[in-house]
Each structure stands twice: as structure tokens, then as C-alpha cells.
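All protein chains of the complex are present and in place, except for one that has been dropped.
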Amino acid sequence: MIIILKPNTNEMQINNLIEMLKTYGVTVASINGKHKNILGLVGDTSKIDIETVKAQTIVENIRRIQEPYKSSNRKFNPEDTIIDINGKTIGGNKLQIIAGPCSVESEEQIIETAIAIKEAGATMLRGGAFKPRTSPYAFQGLHADGIELLLKAKAVTGLPIVTEIMSIEHLDLFADVDIIQVGARNMQNFELLKALGHSDKPVLLKRGLANTLEELLMSAEYIMAGGNKNVILCERGIRTFETQTRNTLDISAVPLLKQLSHLPIIVDPSHATGLTSLVEPLSLASIVAGADALIIEVHNCPEKALSDGAQSLTPQQFSDVMAKIKPMAEYIGKEIS
Amino acid sequence: MIIILKPNTNEMQINNLIEMLKTYGVTVASINGKHKNILGLVGDTSKIDIETVKAQTIVENIRRIQEPYKSSNRKFNPEDTIIDINGKTIGGNKLQIIAGPCSVESEEQIIETAIAIKEAGATMLRGGAFKPRTSPYAFQGLHADGIELLLKAKAVTGLPIVTEIMSIEHLDLFADVDIIQVGARNMQNFELLKALGHSDKPVLLKRGLANTLEELLMSAEYIMAGGNKNVILCERGIRTFETQTRNTLDISAVPLLKQLSHLPIIVDPSHATGLTSLVEPLSLASIVAGADALIIEVHNCPEKALSDGAQSLTPQQFSDVMAKIKPMAEYIGKEIS
Amino acid sequence: MIIILKPNTNEMQINNLIEMLKTYGVTVASINGKHKNILGLVGDTSKIDIETVKAQTIVENIRRIQEPYKSSNRKFNPEDTIIDINGKTIGGNKLQIIAGPCSVESEEQIIETAIAIKEAGATMLRGGAFKPRTSPYAFQGLHADGIELLLKAKAVTGLPIVTEIMSIEHLDLFADVDIIQVGARNMQNFELLKALGHSDKPVLLKRGLANTLEELLMSAEYIMAGGNKNVILCERGIRTFETQTRNTLDISAVPLLKQLSHLPIIVDPSHATGLTSLVEPLSLASIVAGADALIIEVHNCPEKALSDGAQSLTPQQFSDVMAKIKPMAEYIGKEIS
Partner (left out) sequence: MIIILKPNTNEMQINNLIEMLKTYGVTVASINGKHKNILGLVGDTSKIDIETVKAQTIVENIRRIQEPYKSSNRKFNPEDTIIDINGKTIGGNKLQIIAGPCSVESEEQIIETAIAIKEAGATMLRGGAFKPRTSPYAFQGLHADGIELLLKAKAVTGLPIVTEIMSIEHLDLFADVDIIQVGARNMQNFELLKALGHSDKPVLLKRGLANTLEELLMSAEYIMAGGNKNVILCERGIRTFETQTRNTLDISAVPLLKQLSHLPIIVDPSHATGLTSLVEPLSLASIVAGADALIIEVHNCPEKALSDGAQSLTPQQFSDVMAKIKPMAEYIGKEIS
């Protein structure tokens, strides 16, 4: 940590600050220049309350050098985390293909879709029972009934299920869900993250619309700090000024998160742009960039979908995309299973 | 609503779509061009499920013309909403000045600060008991005790209190709070918004870091749809590429929200940039742009603040800012009381 | 300047780097920690080629502490720059109101508009002869004829004129122009900036759509490095994800640029949002935030404007806005003249 002091700070003030900093057990070096005085801190600075230091009158600015995330930091955990999902694994040399509709709408819809995606090669089933919709007047999901239907689809196909949670109050309903998803809008719903930290369910944590990778890792940290190490990061597009796509897929997030963290990374090429025609190229790009899994929207009848129909693939389209994904996975040495 | 059809759509397909649309009770006009066919819908299109229409295979694109928000829309409610806060009002010709620390930290701190801000002219007290911090290792607030201390400060000074809620589970603790704040990170925590919709407490709804004004109004709509009409909108800076300020204050939001909606608008000049030196000019700018209230961070001793000390004014600095705010309010014909 | 070294760097490598850095005449302090080694540089680091240092294999990262701009930096030039424009001044306790059409279209149009804005209280005339249009098929301006017409309008009204340059080749045509404008799209057209640096004409430099304040100041630096100190900065809105306004006015830029630099600051409330209804509130906000001038689009007949008609005020609307601007300027102690 580097502390830049204001000009015209006197020696006594500096010494007082140094003494205060030393109480945190760090080494402090003082560099005195004509215009600027700088303090360099070495050691474990993670215990230092950066807000308190920043608020000292003689402090002009602070530059952190160490990353603020620990449990999710690859420096402290060099080995890739591999998460077990009912016998399947996310991370390592596997590529999981999670597919399914935006919302669970009916028994027929979810089971038909589940069978179709399994046939095409998907390894897990997604579907929303609680839907975060911008408008209160839009379809909000089937709630408990939706989870019931997902479990039926799981019983029929054997596919593990992924579904989104929107409130701590509903946690009990997720007892048989295989992966609990935290949506982009809840990435910094810290109370929800804390509650999931006390669970042992794998959590698929989506990056917020305008959140940095460091903030994503800090949100992972909230879950991990509670004891739950089963966190899967998800890049799903960020908000930019571009208007042709719903969001902008930050493909660099995949290799960069792999460097910064040991956690597995998923890409959602459907929400990333909102355009079905881009699902195939973005899926392939994500795979070669290092993604551990893809999560793709597929609906047995997009024309009748109650949400996101326009960005959902039909089972046939999904099957066509899978025909490109499978050999690419094989080519780069990843197994879909 | 305008529906743009894909090229090479045949007449039968178009007629089927028109029939389907007419079931919503709207008038449909078809415009046929060489390259494009367009359907124009007039009437109450708010019941049309835009997602369903978008997912029809012959539909290329949809352009909405009517705003999707109703309860918060000035078109349907031309009169300014004026919200009663324990005898004081937000909206109309009043200017409320809400001040206080980022976090409630101790009885001494909150009461000292409350007395100081009241003396300087503030009309309400803010302070966080539940703190949404990016890092799980940072101070998270005093929770129930923090609310207790705020109520003590209210008892001492008579100032109504504003404090942030982070989870539905805590709602009971807010029974004596005057305004419940929903923070930027929870602007689209829809389950929380729905719960607040069933309360009758005034809700101060902060705009998310990367949310549009339409999305802010749709979140207001979530609260209002539940029956709670006491929503106060808050502009607190959006995230951009600029790095000198923590966020970028979107000053246009103030007059624009006044045009689009009848709800009162607050500006938070402290979070908007994170720089105390900008609080004064941004406060004055917000007032002349039409803000109904300001919410300013003040700490009795910023150097010892457990959060956001660097952007908190000292009581003396706040008093200096108030010395500029008061005559400006008077100049534009608003009363601080 | 702080240099963070990669882990596992050996002492010899560090010493070599320190020796290299000392050749720049700076003092280097080394701080050795368990995980990180840091070098702190004090002195005049402006001569250090940051790119070269960054590329050294043992360097992990560099944090600059001193601002890279000098001529425009208030630290080195504490006094406000006041620029003389044909007897009028920009900066200090004056408020200049620059008004006029987006494009010069005809003699009648520009002279009628010039007379009207002067009557309403404007102090300078703007009008585009060279128009940077997104589409090559849109009206591109009258070029040399446009400048001729502006000079006629100046002759009639006595108002100094401001007009945009798009290429060095046209510089001769600007001999009698009072202020040369560099548009947002050319803010980093460095060859153009260099050429203007060798002129002594006042330059109104608009901030680019997605440029930081530091980059704006670095572009000012390009002009000033050539000897031309007459630079006027202009905030005209930045690009964000918000879609209701054409751009987002960064109001904080005004007081912040005042702190960082001694150069005068103009705000363009017309381009900032593209909505005429926001010109008045944003003008008032800019004035109280410290702007030295406003530049407002006014057209004698917006319905017939060849560009930006929708964001142009009519003379009557401008006169109404001036009726609010004048007393506000007086209130804050600025003179419009």
C-alpha cells in the first residue's frame, strides 16, 4: 500500500501517522521529495482499514497494491477449483453445457426442452422459477411451482438443475436444486450472498451489469467468507453505449479471471448480446478463451416464451450450435460430460 | 408500438400476427413497402407482452412508443407528488437538507453529528445501520443497534431519520424510521421493492450505478404497484470511464425526471463524486436544476469514520456549504424547513 | 512515481533498475516486503519515459503520482487564465454567453439569428461552417462561404465569432475568426492541435465523447506546448448507457477542472443532452458550478435548420432562458459583457 501525503505536511504529523500504521503490524518506509512525501507499506496490509487512512487530513491519496480478495485469489490458492455437481464437475478439463429456457412456464415446456437439450448434448438444465424482470407488470415466474417442475425435468432426464434465487426467504425451496444462481442484478445483494455463504450449495455468481472484475471477486469473497467455497463466476455481458447488442460480452474476463482467481468461469452467450445469431460464434470464442462452461437459452417454442423468447434458440438451433461446440471442445482437449 | 417485420414475410403470416395483436384490443395498421413491412399499433399497448411479440419468427424488431411506467408517469398524474415526513414535506416548494454520517458508529458520534447538522440548518438526519460494502472484511454497520442510536438522535434533535434497508428480513426494525432508503446496489432487488410496496413508509430509491432513468422509474413502479405511493427518486452518480471522481453525477436526471414523473427527486452530491471539495458546487447546481432535497455526508470526525470518511464533510465544512445553500434556496423560491 | 516489482526479483535486477532510474535525476527509495518490492521515486519524474519503465521485465506495475500535464496545471500556474477576445474576456468574473446556430446556412439565417441573440443578451456568436457529421450524406457546411457569412454577421452585430476547424488545411480561412473551436471528435487529432499551438488564436477545446478530464488537459497541453496559451476547455457531455439524452453532462467537470487547471471552462448545455427543454436548468446549474461561459444553440427557424434543429432554441426560447441566466449571473457576482 502506498500513501501519498499532502504537500506541506510537517514531520510530526507524518510520524504520528507512521506510528498509527505500525499498529497494524506492517513496515512503513517514508520517501521524502521536494513536492511530495510518500509512505510505502509492506507486509500484510489487508487488516488496514483503508477508509480510515484515507480520511486522515494529511493523506492525499492511497494506492493499493495487494488485491483485496483472498479466498478467491489464485496467488493464495494456485490450484484450479473443481466443483462437484452431482457427479459432474465444473472446472478442470471438463466443459459443461447448461441449457434451458429463461423461465419455467409449464410441465410440458420444461420437460420437452430438457429432453431436447439432453439429446443435443447439454449436460445440465437451466430454467428460471423466480424471474427478475425490469417491469412489475411482466411475468415474474412460477416460483415454488417452477422449482417443482424443474425437479420433475431432472427426474426425467437426470440433468442437474440451475435456477436463480432472488431472496433469502426462498432458500428452503432450493434444497434439491444443484446450482443456485445469483443474477447480475443481485451481484451486490450482500445479505443474499452472506446467506449463501452459510449454505454448501454451488453458487453461480453472475457479474453485474456495470461491475468490475474486482467487484465480482469481492462478491465471491462474501460467499466464501461464510464457508462456502463452491463459487462459479459468470460473465454475461456488461452495459456499454453500444445499442445493437443488449450487452457487451467482455471476453477478456475469461482468461483474466483465470489468472486472478482459481474459481471456474462460465460464459452466458445468450444474455451477453440478446441475439440468437451470435450464440454460436460467442460460444466458440468463449471455449477457446478458457471458459469452463456455457449457459445457453433454449426454449421448445420461443414464439410462445413468456420471457426472453427473442434470445432463445429452438432445440434445432441449439443442436446446430452443439454440432460446432463438440468438436471445438475436443480440439482444445476438453470433455463435455 | 411499431412492429418491423422481416423481409419476405408472406401475407398470411402478417394476417395471423395482426389477428393475434387485435386480441389485445389495439388498432393495427399495416404499412407495406418494397423492402419492409411495418405494423403500427395504437391504443393501450401496455397489456401486450412485448417479449412474446418479439419472439414471433416474422418479427424483426419492435419500437415502443409509450413509456412502460404508469403510476410514476407524469402524463397520468400531472400534479407533483408531495410526501409528508412527520410534518415536513419533500416535494413542492420545500428544499429538505438531509445530512449525517455514512455509518452510525456510536451514540456519541451520531448525536454529536445530529446536533451539529441541525444547528447548521439540516432538516433530516441520515446514517447507515446496515452498510452495503464491496468487501466482506469491511465494517458492515451496527445493525439493530445502529437504528436504536438513530432513534435516540431523533429523540434529541427532532430530526426525522433516513436509513438504508438491505434485506426484507430486517423490515420490522424500520418501524420507527421516517424514510427507508434503498441503495444503488439494490435498485433492482425486486423482492425487496415488492415488500416495500406493501409498506406505507416513504422510500428513498437510489438510482443504480449503471441504470437508466427508465429503469429507475420501473423500480419505482414495483413499489407503487404494491400500493405505496411514497417514493422519492435519488440521483447519486453513475459509473463512467472517468477515474478522477468515484461516479459521474448525471445532473440532467433532475429536470428530466421532473418531466417524466411526478415523484420528488433528491441528489446525493457526496456519493456522486466521492470528493468533499465538490459537494458545494454540486449542491448548488442540483438546487437550481430543480432538486427537492439534498443528502450530504457529514461526520463529526471524518478521520475516525469507519466508512466513507474521505467524502464526509466536517460539521464546520457542512456549515460553510449551508451558508451557500440557504440563500440560493431562497433566491429560487424554495423554503428549507 | 511508484514502481511495483514482480515477486521473486533478485537484488541485482533491482539495483540495475535503480541505477537506470537515477539517470533521470530522481531519488529512488526501495521498500522490501515479504511478498512485494516497491520503488518510490521522488523528484521531477516528468522526464521518465513511463512506457520504457513499464516494459522492464521485473516491473509489475507503475502508479503515477504527479499529474502528467504542466502548462495547464494549476499547481504550477495558480492564477486563473483570462483570455482576451477582441476586448471581451473569458475567465475571471465575466460570464460569456455564446449563442447561434449549429450550421451557418444562409446570410439571412445567420444575420437574423445574430441580431436576435444579441438583443437577448448573448455576447458572442457561434455557427458552424465546417460540420463534422456522422453521415457523409448529411449537410457538411458551407465551408469558406460559411466563414464569410459569419464575418458579415460580426460586422453587423459586433459580436466576436466562434467556429469549428476540422483540418489544418483550412487554417488560413480562420484568420478573422475570434475563437477557433476544436470539436469533440477532434479532441485527440493531435496534428491539428499541434498546428493550433503555433497560432495565437484562442482555441475552444471540446472534451471528447469518452475522454477523461486528464486526457482533455493533455490535449490542451498539445496546444500550449506549441506556445499558444489561449486555451478554453469545454464540457459538452460524455457518452454513457443512458438513452434518453444524447449525452450525459458531466457537471462535476466544471469545478474539478477549475481545481486541476487555471484555464477557463465553458459548458455546452445544448449538445450535452440534445433536448431543448433541458437547456435552461443545465445553464443555471453550470453557472453556479463555476462555468466561465455557456455555448447555446439558437436558430432563427429550427424547423428549417439543416442540422441539429431539434436541439436548437428559437430566439424567443433563448430570450426566455436569458431572462433566467442574467439574474443568476448577477446573483453569483458574474458580469455578462
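Going by the order they are written in, the chains are A, B and C; count residues from 1 in each one.
Note that in this section a contact is a pair of C-beta atoms (placed from the backbone, for glycine too) under 8 Å apart; a residue touches a chain by one contact, two chains touch by 3 or more.
A quick note: this is a predicted structure, and the numbers were derived from the prediction, not measured.
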Contact with the hidden chain (one of C:N15, C:T52 or C:S277): C:T52
Option from B:I38, B:L151 or B:C301 whose C-beta touches the chain left out: B:I38
Hidden partner interface residues of subunit A, rising order: 210, 212-214, 238, 240-245, 248-252, 254-256, 259-260, 272-273, 275, 277-278, 281-282, 284-290, 328, 331
Residue ranges of subunit C at the interface with the undisplayed chain: 46, 49, 51-52, 54-57, 68, 130, 132-139, 166-169, 185-186, 188-192, 194, 208-211, 215, 218, 221-222, 225, 239, 302-310, 312
Residues of subunit B in contact with the chain not shown: 2, 4, 27, 29, 31-36, 38, 40, 42-43, 61, 63, 65-66, 210, 239-241, 243
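Definition applied: only the chains that are shown with their structure count from here on.
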Farthest chain (mean CA position) relative to subunit C: A
Interface composition of copies subunit A and subunit B: same or different, split at half: same
Computed distance of Cα centres, subunit C from subunit A, in Å: 39
Rounded Å distance, subunit B centre to subunit C centre (Cα mean): 31
Intercentroid distance (Cα basis), subunit B paired with subunit A, Å: 26
Where subunit A touches two or more other chains, by residue: 210, 239
